[in-house]
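Yeah, one chain of the complex is gone here, protein chain that is, but the others are all in their spots.
Every chain is named by a letter (A, B, C, D and E) in the order it is written, and numbering of its residues begins at 1.
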Amino acid sequence: MSQKSEKLIDKKGLRLDGRKPNELRPIKIEVGVLSNADGSAYIEQGKNKILAAIYGPKEVHPKHLALPDRMILRCRYHMAPFSVQERKSPAPSRREIELSKVIREALEPAIFLEYYPRTAIDVFVEVLQADGGTRCASITAASLALADAGIPMKDLVAACAAGKVDDTIVLDLMDTEDKIGAADVPVALMPNLDAITLLQMDGTLSLEEFEQAVNLALEGCRKIYAMQKEALKARYVNVKEVEE
Amino acid sequence: MSQKSEKLIDKKGLRLDGRKPNELRPIKIEVGVLSNADGSAYIEQGKNKILAAIYGPKEVHPKHLALPDRMILRCRYHMAPFSVQERKSPAPSRREIELSKVIREALEPAIFLEYYPRTAIDVFVEVLQADGGTRCASITAASLALADAGIPMKDLVAACAAGKVDDTIVLDLMDTEDKIGAADVPVALMPNLDAITLLQMDGTLSLEEFEQAVNLALEGCRKIYAMQKEALKARYVNVKEVEE
Amino acid sequence: MSQKSEKLIDKKGLRLDGRKPNELRPIKIEVGVLSNADGSAYIEQGKNKILAAIYGPKEVHPKHLALPDRMILRCRYHMAPFSVQERKSPAPSRREIELSKVIREALEPAIFLEYYPRTAIDVFVEVLQADGGTRCASITAASLALADAGIPMKDLVAACAAGKVDDTIVLDLMDTEDKIGAADVPVALMPNLDAITLLQMDGTLSLEEFEQAVNLALEGCRKIYAMQKEALKARYVNVKEVEE
Amino acid sequence: MSSMITRVKQKQIAQLIAKGKRLDGRALTEYREIKVEQGIIERAEGSARVLLGKTEVMVGTKIEIGQPFSDTPNEGVLTVNAELVPLASPTFEPGPPDENSIELARVVDRGIRESKAIEFDKLCIEPGKKVFVVFVDVYVLNHDGNLIDASALAALAALLNTKMPNYEIEDGEVKIKSGYTPLPIKKHPITVTFAKINDKLVVDPWLEEEQVMEARISIATEDDGNICAIQKGGSGYFTPKQVLEAAKIAKEKAQEIRKKLNW
Amino acid sequence: MSSMITRVKQKQIAQLIAKGKRLDGRALTEYREIKVEQGIIERAEGSARVLLGKTEVMVGTKIEIGQPFSDTPNEGVLTVNAELVPLASPTFEPGPPDENSIELARVVDRGIRESKAIEFDKLCIEPGKKVFVVFVDVYVLNHDGNLIDASALAALAALLNTKMPNYEIEDGEVKIKSGYTPLPIKKHPITVTFAKINDKLVVDPWLEEEQVMEARISIATEDDGNICAIQKGGSGYFTPKQVLEAAKIAKEKAQEIRKKLNW
Partner (left out) sequence: MSSMITRVKQKQIAQLIAKGKRLDGRALTEYREIKVEQGIIERAEGSARVLLGKTEVMVGTKIEIGQPFSDTPNEGVLTVNAELVPLASPTFEPGPPDENSIELARVVDRGIRESKAIEFDKLCIEPGKKVFVVFVDVYVLNHDGNLIDASALAALAALLNTKMPNYEIEDGEVKIKSGYTPLPIKKHPITVTFAKINDKLVVDPWLEEEQVMEARISIATEDDGNICAIQKGGSGYFTPKQVLEAAKIAKEKAQEIRKKLNW
């Protein structure tokens, strides 16, 4: 986050890509896209293109890592070398390791972990193209992949960032807004439980601005939640059609 | 493989080191050269100097990697840092990892793997000096080391490359021919079974040239096979002499 | 070790920091400084600042590494990135790996390893600031940490280097003397058993000089031994006061 | 699938092949359906996605300015990397490249390099000092068999879709200008892989066939039918006759694929 | 401690907190005793040791000359690293940084970076070529809970204690001169961490509280009360109301700490 002279909001109050401050980018979600995974989902949000897959529940190796009273959730967030402007080494960066952890902790509250003791679930996220807000889009997709895998869940997790660019609180920052805007607040929500499962912030916000940003992000999460449910419905219809 | 203006075949049809096109380099083979290994062999082929050692059959750790119905063959092809013109880092390169795999797959068809279920055999190859064709010489030596270790085998594996330099199909390419010639076709053969267990190619060959090259390489393999049997015989005589 | 023109001993026979040749640097030792470790000690020797901690005896993982008749001693000597002039990468260097080994082998003779078969003890040494002679100071501290952890021991191990600077045999070399002096001889001693458990040397010494250096180092070890016992006594008094 | 059902199925696959048939109804030398999409990752200099039946591979290319190798000071550099990312198969694990992904990358590399598909001399900016480096990243997204052919095809499709930045040299410094030039590609090497099952050769093995195959051979041929790369894999063997037969079929199938894709 | 005693104690901690009390007698928003020592490592350009109850963290800073990032050619570089060295806790293992130490380093980094605590433009020696690189090494020596607040505080204390070498440029080469200048610090970001236990928020959780907490939230605020960094952790959640409540308390507690330390 660093403030530069570039204008991110024009005179009409519109953003670089023509969106209004409280508008989401175009989102496309598909569930059940990979034949090998136990569950999978694909999301496009702006130019973000992200795949999430679930393998499990399965046995834990080595065995002494298994937990007697709950399932272990593991998560790997990973970016393709060609997903960003300068080629990224395929070895996990410190950023990817941190994001793997916060994404896992954003999904954990949604899962009935105690249903499958001594097992593990793997969440694999691959960012094929990155355009700002990949952690949120990853959570949105991974939560659908978990549902597709039939993992018992308390609710879906929907995620979306809000932030501040040019003194305006805006929803769903794209790459340029993320990089030269004043603040970014990614949030993940289980809408039915009003439970925030991911919250980070960088940049600078007053308490009042922070409250506005959180509320706008929560609104975004709820809109995305509706799209998640649509995508799941489409998947079931598809499956049914194939089976018939 | 890249074609350059250097002449690799002179007017008399002889190669840089004076060999005829279908002539092998001088080969020296010795079996049973290391006291600690369960089996070992040493080969010099041109300026190649290569040691192969076998350890096993032995227990597999961790145990869940063992196979209930067969032995596991493991192979490490490794080059000494001083074996090549520019010092090679001792950490395994991608090339060494690929060659370890293809050498293992060239040896596997020769071994009665089902005789020792739940065990493993290690094949360790150390290239002390490299001069082109090390993968073939490694297979030739490793197959003798397996025999020296008393591993039950269907046949020995003999290996040799053929290729194309200056529009001529030649046998057993040395380093310079390998680097600036037009094509290289390494082949491994179990002569008694007429079974090709390794085949690779790089460069460019027409279908007809390819057929010629394969046939020439197979001829080379058969000559090397004769030398392998001589070396084994010499080893048994030696052992007998020592024991008497 | 490289001899340069700098004078390390002045006309009065005093060293750069004003010490006489056979004089130790100021030493401060404290036992039981960390609440989580099973035993711990802190030493300042000149500008060296070193922490040692003991965890164990504890179970060995994986189990097949445990020894049926004795305890395993493990040791990690590690330097903080800010402990030396140029920032040190936190990954263990080859020097740190060697020192971890010699420190472990300097401590092992002092421990009744057979008292706790199938277990392991970890010795962790962190050099917070380095000023020459860290391996000796680490042994002095680690041996106290072992005692603090209640590990049964034959004797404490006290360690100190001697060496040669400007043709003079001197005790307890500091960083500059170590780097530009003529020789360095670190020694570790179990004083009650007259047993040398660490001995290394680099530089150049005649046999006679070597004998002098070893004897001076042993004298230094005995002085440090007295301080170790004081520090242990202070710890017990402290503990008693706390408990009363 | 339980291992008993697996074994019954494997037996069935092998028995069918002995009769010249395959479980999924294909002829022995028939490919699964091939779909190629190009230009799907805008961030990359080139990209393509290939579907070979259910096998799915994505390739992205990146172009950077770097140093040439000392023995080819006038040529650009090619770097091929393959990732068997764990979402593609229950048998893939996170971590540094293993022997399978390294072999895959090197086989794809060999086909492109040995056929001289890229005109490397046109990638030189300043001889001995600055050249374009082409990174080809193979990303396997779903593994249903025959990763080699799918990856080689996706790599070629991505290269054909790759654009190099325009530049000029000003005061000895390289300045990137606006606009792009297509990466100069002059050959179209196509790799055809055979599995040996029950002593017969089948083209484009899917996953269940790979699980029963004795050995594998991959043969890359150029537009003119010349062979430019071969890789045998697996723990079985081929007879000399099988090898020559495979080479002939590989040449034909590659021509078919080139024709279908208009390359 | 046996796991049964542990469970009894954990239950007790949770029950007390429900009543607004804590096992160690603190109020819910009360910190443990904070001790800060600066300048303890002479070899380092700056250093500090922070005790937060029994939690002990040492930070050393190093300054080297290096290259700026290409997108900020006129600014110095900050590199934060954290080591959870195994002498600090039976749960820390030797080896490369794991996700916990990486998260710790990145959260400490974020507080300093986002608040623009360091005047990075004053660390530029030659635009685009040479700048001062500030290494902040966080060294956890004893882990009794709330490593984030202790580490962030120790990092700030060490930076306030850091001196940059004086230099001049002679014939295009940087010459280090004698004497030092303090590192220019203009903000004092303070991070305040909350644990959620039994649906209540408690400030500065110690180890036993961390073992029962459902989730954790860390909020860094600047001298003027603005928020500059947040990190939620743990496998539980917060309600929107709790988040806003935490932000308000974090601002107050940070001011208290700044006042106590005269920053």
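Here is the rule we use: a contact is a pair of C-beta atoms (placed from the backbone, for glycine too) under 8 Å apart; a residue touches a chain by one contact, two chains touch by 3 or more.
Here the structure is a predicted model, which means the values were calculated and not measured.
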item: Chains on display which the left-out chain touches in the complete complex; value: B, C
item: Option touching the unshown chain, where C:A37, C:A53, C:A158 or C:M201 are the choices; value: C:M201
item: Which of C:N48, C:S83, C:S100 or C:T140 contacts the chain that the document leaves out; value: C:S100
item: Hidden partner chain, touching residue among B:Q45, B:S83, B:S138 or B:Q228; value: B:S83
item: Options B:K47, B:R118 or B:K229, residue touching the unrepresented chain; value: B:K47
item: Residue numbers in chain C that touch the chain omitted from display; value: 1-2, 94-95, 97-98, 100-102, 105, 108-109, 185, 190, 193-207, 210-211, 214-215, 218
item: Interface with the unshown chain - residue positions in chain B; value: 34-37, 40, 47, 49, 51-53, 55, 76, 78, 80-87, 90-91, 122, 124-126, 128-130
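Note that only the chains that are shown with their structure count from here on.
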item: Partner chains that chain C and chain D have in common; value: none
item: Identity of the chain that, by mean CA position, is farthest from chain B; value: E
item: Chain D on chain E, rotation in degrees - Cα superposition, rounded to nearest 5; value: 120
item: Rounded Å distance, chain B centre to chain C centre (Cα mean); value: 51
item: Residues of chain D engaged with two or more neighbouring chains; value: 97
item: Residues of chain A touching at least two other chains; value: 62
item: Topology of the chain contact graph, where touching chains are joined (line, ring, star, complete, other); value: line
item: Pairwise chain contacts under the document criterion; value: A-D, A-E, B-D, C-E
